[in-house]
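In this view, the complex is presented without one of its protein chains, the others remaining in place.
Now for chain A:
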Amino acid sequence: MASLLGRFCRKLVVPGSAHGSRMTSTTACGSETVKSLNLYSAINQALHIALETDPRSYVFGEDVGFGGVFRCTTGLAERFGKNRVFNTPLCEQGIVGFGIGLAAMGNRAVVEIQFADYIYPAFDQIVNEAAKFRYRSGNQFNCGGLTIRAPYGAVGHGGHYHSQSPEAFFCHVPGIKVVIPRSPREAKGLLLSSIRDPNPVVFFEPKWLYRQAVEEVPEHDYMIPLSQAEVIREGSDITLVGWGAQLTVMEQACLDAEKEGISCELIDLKTLLPWDKETVEASVKKTGRLLISHEAPITGGFGAEISATILERCFLKLEAPVSRVCGLDTPFPLVFEPFYMPTKNKASSSSSLSSPSKNTHFLIHGFSRLL
């Protein structure tokens, strides 16, 4: 798995391919020094840069002082002091509300929610306060400096409350942005953009990739633009759209499909709200087929929004119905995680139709059915 991810991530740095031109470098230094980093180190670097470049930025949350449970905030308290990097008590609603207040005074508040599964007490603050502040005050006030970071997604043994993907709930709220990186290099650039974006941003980090994904990450300060999707693999037969850790699975499916002669175009959405409809539309108009994949349960997942929009825009160009390969409509299970996940699975279960060990075969089967 690690080597697969490594291959996947390193692949993205190959110069000269379509995505290379989308990287916005803010500095024009001659040779770009890169370092091999994993996801949490890349995020850590981004936070260091954010705090360095803006003296009115703060990082706080549960246990961030010693470095955080995932080491994303290592070294920050030592370097910037306990007045700027501090622990909060165990109260998500309080933490986010507090962050909104801080941001309303013109500061950059980078809030950490320890696991996305715990974000729900803060849901009211995010939806009713953060998202609507600028709107309801007629632009007098805003909390654009607020960025909420939370690890999301399956981790192999997380169970009900350490594996959830709640991005769909937040994509339903006009006024905030939702950003999900797929790799260390992306994460650093996207996080810096999110922190500096003048709107409140919810930034979900795929926790499975914290240690697993390793990539060459430039050491300087760079930002990757929000609301710009990226075509990370070009193809002509089918468009696949995803985000976060799920892209590694889809990449594998693309490789398998290629062996069967199906050419896949893989798009990383990066920003889910507001999402880059144009890129996906252009791709689907080219290929005529769309498949969306995410870890969150299928019913009401963000794939539904993408499907509906693309259907509106590309109806006459579609050669097959839009397909979604997602998590099951169940609470995130403990022992059943391999069955739940929309992933290639070698579990030796009974070969009923519900067995997701057929999922990748199914994807290919799906492709050939569509062609």
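FYI, a residue touches a chain if its C-beta (ideal position, glycine included) is under 8 Å from a C-beta of that chain, and two chains touch if they have at least 3 such contacts; residues count from 1.
Everything that follows uses one rule, which is that contacts and distances are computed from a predicted model.
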(request) Could you tell me which of "Trafficking protein particle complex subunit", "Pyruvate dehydrogenase E1 component subunit alpha", "DNA-directed RNA polymerase III subunit" or "NADH-ubiquinone oxidoreductase chain 6" is the UniProt name of the chain missing from the displayed complex? (result) "Pyruvate dehydrogenase E1 component subunit alpha"
(request) Consider the whole complex, including the chain that is not shown, and state which of A:35, A:56, A:79 or A:157 touches that chain. (result) A:157
(request) Against the chain that's been left off, what residues of chain A make contact? List them. (result) 62-63, 66, 87-91, 93-94, 117-118, 120-121, 156-162, 297-299, 321, 323-331, 333-336, 339-340, 342, 349-350, 352-356, 359, 362, 366
